[in-house]
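Following this message is one structure expressed as structure tokens.
Note that one protein chain is taken out, while the other chains of the complex remain in position.
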Amino acid sequence: MQFDNQTGAGDDVLIRVRDLRFRRGSRVIFDGVDMDFHRGAITAIMGPSGAGKTTLLKLIGAQLQPETGSIEVDGLNIHELSQVDLYDLRKRMGMLFQSGALLTDLNVFDNVAYPIREHTRLPERMIRYLVLAKLQAVGLRGAAGLMPSELSGGMARRVALARAIVLDPMMIMYDEPFSGQDPISMGVLMKLIRDLNDNLGLTSIIVSHDVTEASSIADYIYVMAEGKIMEQGTPRQMEDTHSEWARQFLNGLPDGPVAFHYPAPDYGQDLFGG
Amino acid sequence: MISRRGVELLVGLFVALGIAALFMLAMQVSNLSTVSMGDTYQVTARFTNIGGLTARSPVKASGVRVGRVTDIRYDDKTHEAIVTLAIEKRFNQFPVDTAASIYTSGLLGEQYIALQPGVEDQNLKDGDKMLFTNSAMVLERLIGKFMVNKMEQ
Partner (left out) sequence: MGELWQYLTAPFTALGRGALRSFERVGRSTLFLLQVLRGVPAVLLRPWLIVQQTYSVGVLTTVIILVAGGFVGMVLGLQLFNILVRFNSESSLGTTVGLTLVRELGPVVTALLFAGRAGSALTAELGLMKATEQFSAMEMMAVDPFKRVLAPRFIAGVVSMPLLAAMFSAIGVLTAYVIGVGLLGVDAGSYWSQMQNSVDFYNDLMTGFYKSLAFGFVSTWIALFEGYDSVPTSEGVGRATTQSVVHSSLAVLGLNFILTALLLETS
């Protein structure tokens, strides 16, 4: 796959964000952002905490409205859709929340079956096949009878992942999938994200600040801070970045454009001065 | 985790218990059994003063409830109150010269209409007007009369 900054080929791009501006209260979250998400690719969005990464996912899912700018998904401007059309579009989107967001009063099987039961009239036998198949894909078929409270964090996320893909969506959004996980769980998730993306022909968006993990599976990376895109490119291109800031962020350097010291008066003055 | 059947059963019991409680309150506690009447026929009576009579006040004969007040209106031309009484159909032996008086139960209780049967042969039927009525005794007037009497002495 060839990646340029602004692709002209319409069909290749599933999600197109143009001139996005969004504010929360008086804080500017996005200040004129352009992004392209290519079909079949895993795109990672990275940046410091509070940069608005989760907000971006909510904007793409049309849970929030931008001030100006447009977001097009599969050719449709999502913020101009009617409620009914928007709900139809959402059925083709999967989302994995940071905490899994499983429904606490249903067991694992019912949680994964939930979207099927809500949106289709498939018979229970078919539902059983689908649910078990998806649970098998994430390696948790044996946990079908457990309640969410009995699952570890990593397992809950995998169940949520199974739920997100149960209706065979065209895209999945991951909100901080790697945060707070032990190395094995992380490895499992990384493998799942990559395999599912390729095997099911999905388009994936990962929001994360775990640079190493996200970079190792992403096809394209956007680094954001202060409402703007600071850097973008393939993982390869990012290694050779010219931006001081991006270099500090990606390599986890303690000092650089983001200073180590909180602004303070002169040290000598503070210690000995009046 | 209670099974689905268990939940349905308990909710059913809950609702049944609630309705049973409502029923018990309606029958045992309230006057529902005495309020609901069979078929009634209506007669009107005119009073100069109805005192504290209201719609649904009881209509009694010899102290027994035989009906209810269903309507109270004011006649602007004759300056009287027109009260409609609904009497149960099984009590259809009130002569046309029966008197209707407004009394108070106890000393400070609610007011009701007492029927004193007359002597005529014909009985009251639906739509009839009562001939004899006694208005309510208004406490202020009694005191006023008493004072005037006292003054005259």
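Going by the order they are written in, the chains are A and B; count residues from 1 in each one.
By our rule, a residue touches a chain if its C-beta (ideal position, glycine included) is under 8 Å from a C-beta of that chain, and two chains touch if they have at least 3 such contacts.
This structure is a prediction, so every number in the text was calculated from the model and none was measured.
Engineer: Looking at B:F14, B:Y74 or B:F132, which residue reaches the missing chain?
Structural biologist: Among B:F14, B:Y74 or B:F132, only B:F14 touches the chain that is not shown.
Engineer: Looking at A:D31, A:D88 or A:D198, which residue reaches the missing chain?
Structural biologist: A:D88
Engineer: When the complex is taken as a whole, what residues of chain B touch the one chain not shown?
Structural biologist: Within chain B, the residues that touch the unshown chain are 7-8, 10-11, 13-15, 17-19, 21-22, 24-26, 28-35, 52, 54, 56-57, 110.
Engineer: Considering the entire assembly, which residues of chain A contact the chain that has been omitted?
Structural biologist: 58, 61, 63, 87-88, 90-91, 93-95, 97-104, 114-115, 118-119, 160, 163
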